[in-house]
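Can you keep this structure in mind? I'll have questions shortly.
Apart from one protein chain that is not included, each protein chain of the complex appears where it belongs.
Up next is chain A:
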Amino acid sequence: MTRTAGRLTPARLSPSDVLRVGAVGLRTRPTRVILSALGIAIGIATMIAVIGISSSSQEQLLRQLDRLGTNLLTVSAGRTLFGEEAKLPTGAVSMVKRVGPVITASATGVIEATVRRTDRIPKEVTGGIAVQAATTELLTTLEGGVTKGAWLNAATERQPAVVLGSKAAERLGVTRTGVRVWMGKRWFTVIGLLGPMPLAPEIERSALVGFPAAEEHLGFDGHPTTIYERSAEEAVEAVRGVLPRTVNPENPEEVDISRPSDALVARAAAAGAFTNLLLGLGAVALLVGGVGVANTMVISVLERRKEIGLRRSFGATRGQVRVQFLAESLLLSALGGVVGAVLGALATAGYALSRDWPPIVPPWAIGGAVAATLVIGTVAGIYPAMRAARLSPTVALATT
C-alpha cells in the first residue's frame, strides 16, 4: 500500500499571501477592527506613557546631575560623643585646600542670630531662615550664581552686607538689592540675591554674611560648621577617606561627610522606578484588549464558517486556515500596538515638553510593546484559529 508515485503535497502560502489572507477579515469589518484594537491601543499607550514620562523625568534629573557634577562633598562638624554640636577648627578650610585633588573649598558657619524684615517683628519669627557666615569662595565651590546684585567679595565681607539665598529672599519678601534687613542687633544691607542651589538647599534658606563681618557684628566665633569642597571627579572617594582626619585631626570620628549629589542620584533612580499602579492599570487595559481581540476572533470564525469551508474546498489545509486566523489576530493586535505606541509617545512628548523635560521613550519600552502585542495576538488568536481549523468543510459550507 505504498503511495510513492505522484505525491500529494499541499502548496505553501508565501508570507505575502499569509498577510493578504490575514487582512481579509480586517478589511471587510473596519468598525469592529477599530473597536477591538482600541483596547490594545489604550493599554500600550498607557504603559508607554508611564514609562516614557518617568524616563523623561529621570533623564532631566540625570542631565541636571551632569550639569551640577557629582564631585562636591560637604563636611560638617557632626556631634561629639556626648551629643553636643561639634565645631570644626578655624583653619579647617585651608587644610582641606592642601589635599592634593581638591580644586576648591569653602566654608559656612552657623551664627546664633536671626534675620527679620524690621526690628519690630519678634525675633522668634525666623521664617526658617538660617543666618550664616560664608567664605568668599563659596559661590565658586557651589558653582552657583546671583540673580541680582553681587556676591560677597574681599571688601563687602567686612561690611554689614548680606546676600540672601533664593528661598530666604522669598520668605523675607525681598525682591531687589539695596533694602535693609534687621540681623542680630543692627541693620544689614542686602547686596545680592542667589539663584537656586540644587546641591545645597540649605544655602537657599540662608542669609549669608562675610566671616569678618559676622565676627564683628553678630558675635560669631569663627568656627566653620560646614565645609564645601570639590575635587577631581575620580578622586572623590579618596578625598572622602582623608577628609575627617584633615579637618579634625583630634576627633575625626565626629566629622560627617556627605555627597549632596547622592540625593539627586536617588531621586533620579526613584523617578526611573515608574509608578507601578499606573503600569498595572496599563497592563489591565492590555489584558482587556487581548480579551477583546480574542472575542472578535471567535465571532469572526463563527461568522465566516462558509468562507472557511469554501477555502477548504479550494484546497486550504487545516494548517493554512489556522495560519489565516492567527495572522488576522496578530494583525489586529499589532494595529492596536502601533496606534498605542504612537499615542503613548505623543503623550510622553506633550507632558515632558510642558515641564521642560527632554522627552524620552526608551527603545526597550517600544520593544516590550511590540513583544506584548505579538504575545497577545498569538494567545488571543490560538483558540479561534484552532476552532476554525477544526471545522469540517461540509459543516462550514452547510451553514447559511
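In the analysis below, contacts are C-beta pairs under 8 Å (C-beta built on N, C-alpha and C of every residue); 3 or more make two chains touch, one makes a residue touch a chain; residues count from 1.
Going forward, contacts and distances are computed from a predicted model.
Trainee: So which of "Peptide ABC transporter ATP-binding protein", "Tricarballylate utilization 4Fe-4S protein TcuB", "Cytochrome c oxidase subunit 2" or "Acetolactate synthase small subunit" is the UniProt name of the chain that got left out?
Mentor: The record names the chain that does not appear here as "Peptide ABC transporter ATP-binding protein".
Trainee: Kindly state which of the options A:13, A:161, A:271 or A:286 is in contact with the chain not pictured.
Mentor: A:13
Trainee: Sort through A:26, A:316, A:366 or A:385 and give me the one touching the missing partner chain.
Mentor: Going through A:26, A:316, A:366 or A:385 one by one, A:316 is the residue touching the chain not shown.
Trainee: So which of A:147, A:175 or A:392 would be touching the chain we can't see?
Mentor: Going through A:147, A:175 or A:392 one by one, A:392 is the residue touching the chain not shown.
Trainee: What chain A residues would touch the chain not displayed?
Mentor: Against the left-out chain, chain A lists 1, 3, 5-6, 8-14, 16-17, 20-21, 24, 27-28, 306-307, 309-320, 392-394, 397, 400.
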